[in-house]
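Can you keep this structure in mind? I'll have questions shortly.
The complex appears here minus one protein chain, its other protein chains still in place.
This part shows chain A:
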């Protein structure tokens, strides 16, 4: 009861004070405090203190005695206490400087979640027509390929490579998902009507090669791009076996020197690749021209070709070589006569050592032949006699 009375007396005091102030300034005490703090008052000392209850009394004391009264709109204000309290609630909105949590929660907008449909491959049936799912070449798409693919590098350990979703490694490599066997089969079926049967007579490889010794290879490129031309389409490769050309020993030697590394010894094939002209037709003509020119040039014999020395020879010639001379000098004529087989063997080994390159087996063969020619014991025979 006591506290209640105190409060009631306090409130009545406050009301009295406010009423006095209203009489003086024609406005509420809080607004006066505001004015003072901003220094708008004229002739009034500046005070800064919080607008709490105590200052009102102080303020009352100071202001009433020192300030001259001046006319205000006091006539318009009501003197009713109940109306004054409702006026405070309306005008002074709470200033939320630190932005309390409840305030923030109301400000944020929730982004709407979009519904992601399940990947398409989950709905695919096992007997679907794959070529119609993936009809042409395109970048890999994880949702339409029903395969548990993994691709990419991970640190060695227990983890597996990343799966197919958002996997750049799978997207950047070209795939052949449009070239499944049934798809190719279907393509072939579709273009079959444009083809004619292969001639019966040419089914034999040997006949084919003898009738068409020259093989010409060129490529056509199809793109889904604005231009139908591809610079690689101009390149023409011409292949011919050397055995099909009519060449004698000199001509063949010269031919091989002229073509250089375009000749493959293992397959006996000459390969000419022409790409210096802009068109395929021109390159083809140039390749044919080259073949003709090289062929006829190799048959020509120039005067300077007689100066060819032993060093220039493509292959080692034992007959007339220094090796033969030394051997004839070493062995007596009778020995030369009787050992014809051995000398033949010696010649072959020396030739192959020079031409094909030496190895341990060839060298031991060579050594054995020399030992027999010079009447020296061979290592095998000597070890046999000792044991």
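Please note the rule applied: a residue touches a chain if its C-beta (ideal position, glycine included) is under 8 Å from a C-beta of that chain, and two chains touch if they have at least 3 such contacts; residues count from 1.
Simple rule for what comes next: contacts and distances are computed from a predicted model.
Protein name for the hidden chain, per its UniProt entry and selected from "Small ribosomal subunit protein mS29", "SP-RING-type domain-containing protein", "Vacuolar protein-sorting-associated protein 25" or "E2 ubiquitin-conjugating enzyme": "Small ribosomal subunit protein mS29". Within the set A:171, A:277 or A:370, the residue that contacts the chain not displayed is A:370. Only one residue in the set A:128, A:267 or A:359 touches the chain that does not appear here, and it is A:359. Annotation for chain A: contacts to the undisplayed chain at residues 321-323, 326-327, 329-330, 346, 350, 353-354, 357-360, 363-364, 366-367, 370-371, 373-377, 379, 382-383, 386-387.
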